[in-house]
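All protein chains but one are shown at their positions in the complex.
For chain A:
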Amino acid sequence: MSNTQNSSLRPSRMKRRLSRDGEDSPSSCEGPTDSCKRVRQPTVDSGDLPPDWACLPQEILLHIFQFLPLLDRAFASQVCRGWNEAFHMPELWRCFEFELNQPASSYLKATHPDLIKQIIKRHSNHLQYVSFKVDSSTESAEAACDILSQLVNCSLKTLGLISTARPSFMELPKSHFISALTVVFVNSKSLSSLKIDDTPVDDPSLKVLVANNSDTLKLLKMSSCPHVSPAGILCVADQCHGLRELALNYHLLSDELLLALSSEKHVHLEHLRIDVVSENPGQQFHTIKKSSWDAMVRHSPKFNLVMYFFLYEDEFGPFFRDEIPVTHLYFGRSVSKEVLGRVGMNCPRLVELVVCANGLRPLDEELIRIAERCQHLSAIGLGECEVSCSAFVEFVKMCGRRLSQLSIMEEVLIPDHKYSLDEIHWEVSKHLGRVWFPDMMPTW
């Protein structure tokens, strides 16, 4: 809490109270407890009169305000001058989420332009945790950049640029976006978290980021930033030794990057998220050496490797040939039985597996193998993947209670001689030790 702010506000409040209560001992106004007593006094004196809310001590007011959404605070601020002053206390302006939506492209309301103006004028130096939610219109992305470029006298700790629909930052002229973003990079100096997925950020701007924030940066999420090169991200990894979380696309992942992240100077990495996206069918993907992954695991034994695959079936060639320390695996498109077989063989650290679809043949053996070899697996979700009921039950039996999440659509479970669909929920519930049902979509 900022004491200076409190003390600077107190006199005016006191004055008002004095004039109203006819009291003349300003010394009694020290500390919240005293103030509280004072506040109650009039009620006692005047019997039925309501308490004088204008005299709530600033600390208490602040505490209450912290739990109110902005709009409620704004209403409250119209009650009296004291509440209005409380409304502007820096503590209440550390976090702000700008929502930039256009009526033509979004159903949601936008942050009012007057509020934005007021924040820039009165509170920009208080902002520390800022995010921008931007709809699919270029206009909104531009508005976000406009605000960013006015944040010259603030020191942000976190910044998030979030496209809520189509990625609209990508439609801005790159230079425009970059110059706005670097305003923050240059002025902030102590950024710890930065989320800039789906933006035109580029290597030179990352260099500016590193030059100003290398000691503080802990989290960097930049999935699908096409203007960043492997060298650009390597520069970040080389110099930001406190980096704990990183999200990027596979094309930025290199052996060098993994080695840089596992260097002695570097703190242990906690999360690494890799999106493997195919830009054009038949794309060739490079491989990462097993030795580089091994170095990562040695350096950060507990790190989580999250991989999202959005590939065509025939693009999986280079993946899962060797052991890989992946912990969370998500297949967004159809994936073959063969690849899932390799997953079972080469992903000993696997904790979560989500398969959206596979080919036409049931996944029975693959699942059993995964249950056998992925000893940490605790969550699995299967979309359009047919599995026979008995293989599914066997899988659940092998994993047992460590399966905390188990999700499969009812229509992909193939009844067989052992279990019907009505029996399977009992059988699975038994092995899980809790009631379980397959997922169901409504039938019309």
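A few notes on this one:
Here, a residue touches a chain if its C-beta (ideal position, glycine included) is under 8 Å from a C-beta of that chain, and two chains touch if they have at least 3 such contacts; residues count from 1.
Basically, contacts and distances are computed from a predicted model.
Not every chain of the complex appears here, and the one that does not is recorded in UniProt as "Cryptochrome-1-like isoform X1", selected from "Methionine--tRNA ligase, cytoplasmic", "Cryptochrome-1-like isoform X1", "Myotubularin related protein 7b" or "Integrator complex subunit 4". Note that of A:Ser77, A:Ser155, A:Asn187 or A:Ser334, the residue touching the chain absent from this view is A:Ser334. Within the full complex, the residue among A:Val297, A:Val351 or A:Cys399 touching the omitted chain is A:Val351.
When you scan A:Met89, A:Ala110, A:Leu253 or A:Cys347 for touch with the missing chain, the hit is A:Ala110. When the missing chain is restored to the complex, the residue among A:Glu85, A:Asp202 or A:Glu386 that touches it is A:Glu386. Listed by residue number, the positions of chain A touching the unshown chain are 1, 50-51, 64, 66-67, 69-73, 75, 91, 94-97, 99, 101, 104-111, 115, 128-129, 131, 133, 135-136, 157-158, 160, 162-167, 192-193, 195, 197-198, 218-219, 221, 223-224, 245, 270-271, 273, 275, 277-278, 281, 304, 306, 308, 310-312, 327-328, 330, 332-334, 351-352, 354, 356-357, 360, 376, 378-381, 383-384, 386, 404-405, 407, 409-412, 421-422, 429, 433-437, 439-444.
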